[in-house]
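Note that one protein chain is taken out, while the other chains of the complex remain in position.
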Amino acid sequence: MGHVLAVVIDGIIYSSWLFIIAVGLTLIYGVMKILNLAHGSFYALGAYAAASLVGRWLSAGRAPFGSYAMLILAAILVGLVVGPLIERGLLRFMYGKDEIVLVLVTYAVFLILEDAIKLVWGVDAYFVSEPYGLLGSLSIAGLTYPVYSAALVVVSLLVGAAFALALKRTRQGKLLTAVIQDREISAAMGIDVRRVYLVTFTLGTMLAATGGALTAPTVSVVPGMGVEVIVLAFAVVVIGGLGSFAGAALGSLIVGMVRSAAVHYLPAVELFSVYAVMAVVLIARPKGLFRALEARKI
Amino acid sequence: MAAAILETRGLSKTFGAVAAASNITIEIAEDTVVGLIGGNGAGKTTFINLVTGYLKPTSGSIRYRGRDITRLAPRQVTRLGICRSFQIPQVFDTLTAYENLLVGTGIVDSKDAAEAAETILARFGLAPFRDAVAGVLPEGVRKLLDIAMALVVKPRLLLLDEPTSGVSAGEKFAIMDLVLQAVRAAAVTVLFVEHDMEIVRRHAQRVLAFYDGRIIADGRSEAVFADADVRRLVVGEQPC
Partner (left out) sequence: MRAPDRTEKIALLGLFALLAGGAFLPQWALFLVTLALAKGLVVLSLLLLMRTGLVSFGHGLYYCLGAYAAGMVGQLLHVGDAAVMLLVALAVSCAVALIVGLLLASYRGIFFAMLSLAFSMILYGLLVKSAALGSTDGFNITVTAAAGASLSSASRRYLLFALSASFAAMAAVGMHRFLGSHLGRLAPAVRDNELRVEYLGASVRRVVYLNTIIAAALTGLAGALTALVVGHIDPEMAYWTTSGEFVFVAILSGTASVLAPFLGSLLFELLRSFAYQYSPNTWQMVVGAAMLLVIMFLPTGLWAVFGRRGKRVA
């Protein structure tokens, strides 16, 4: 039974990580109808920024616990700088184009950012494992887990709760929901769609960067680290239903559990399993588990 | 009376709590021209959508020339000889008018497709627009092209959904004359949705008045237009 527990716990940790990234992707799609392939690059940018900031902080001999602030700061910085730059500088000229063209635009952004990262940070790996080790570990039913992983789960839950509350309770959240439901009517009713787009894209970028920043201490930060993340995040949002927050949560949980089970029981199908699940879900429910209503055509 | 080409029994369609069609039972005789009237949301387009398989009825049945077609898809219905035009023209925007028709004639009969496309082009007076891309044609011409495409498949029953909407008042009669001339030459049974009562009077041998998903009057046009409910609910006269 211990094995099953390990699968579930690993699955939860992995799902939490996925959710932070996927919720940003689904947010951007839901509001702007852009399936953002550059999301993986934002994730990588977050990781690199975190590695740099934490490295600076620690080498300056400051209190190690401050490095957590650096992780958050990295995510916020990336969000505030890169998000508006790309939305205002590029994407706003593309609105109204076909969804598939927008995918290609973000693919181009992805390609550009991949090389930009290499130019800025070089091709060597960065290691900043201090924040990871600092918290020690805890044991659950005889299994040992780093507290950092538990913190990741907490952050993910917080992000989820914040979204759920913000969408239901705040004015801004309701405006966002309105834009997701019907862009044209929202614009006609005086919602500043331009501003909503800017905020959405910045927020989405920040979430991807948060995912990267929080991952940075647990891995070696290397070029190309965003490439795989983006297709995983895709699998999550496609399973859940593009643009749905509940879908992103459920999708993360499904992909997290499937992958965790695969890693434990059948490592050979680890990568395969995620996409197989995605294919099965799409075949059974073409628009994902939570699908949006469609308007009458004729 | 000639044999029925179309027969519906208890045809109903509900969307949630809204009944877009309720208990429609009618028979349409072969080789007639029938006008469908009614306000917006009365159920005229729903009726066309049901007959041509775009919507599946909640209950009831549809028979075409004695054959049950209730659950068939548009493609299958089309192949049996029913076709329709659309309120908003459904054409291939990046293809020329000629290619639009050629797509259709190519599906029906690949051997004489080119010739058939030219014939229809000429019959609908579309020859001047032959090589213009459909996406940039004026609305009236797109409308004609849309109707022409419904005829490409050589239907025996044609349903026209507001053939003159979006067409200037002056052109309405001309278009309707042109369409019915083209259609009647092939002895096609026609159902058309129309808001202009003059046009209905002029062309329809029989009129069905829709209100709230039901047929509230059915008969020769003079009789239907004289009906008190129709005057009040469809034509929109105030009772004096």
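Labels for the chains are A and B, by order of writing; each one numbers its residues from 1.
Methods note: a contact is a pair of C-beta atoms (placed from the backbone, for glycine too) under 8 Å apart; a residue touches a chain by one contact, two chains touch by 3 or more.
Worth saying up front: this structure is predicted, and the values here are computed from it rather than measured.
The missing chain, though absent from the view, touches A, B when the full complex is examined.
Residue A:V103 is the one among A:V103, A:V147, A:A246 or A:L289 that touches the chain missing from this view. Residue A:V238 is the one among A:A6, A:A44, A:L175 or A:V238 that touches the chain missing from this view.
Mapped onto chain B, the interface with the missing chain covers residues 52, 73-75, 78-79, 83-84, 90-95, 99, 102-104, 106-108, 110, 113, 149-150, 152-153. Although one chain is not displayed, chain A still touches it through residues 35, 90, 93-94, 97-101, 103-105, 107-112, 114-116, 118-119, 123, 227, 231, 234-235, 238, 242, 267-276, 278-279, 282-283, 286-287, 297-298.
As a convention for this text, only the chains that are shown with their structure count from here on.
The centroid of the Cα atoms in chain A and the matching centroid in chain B are 50 Å apart.
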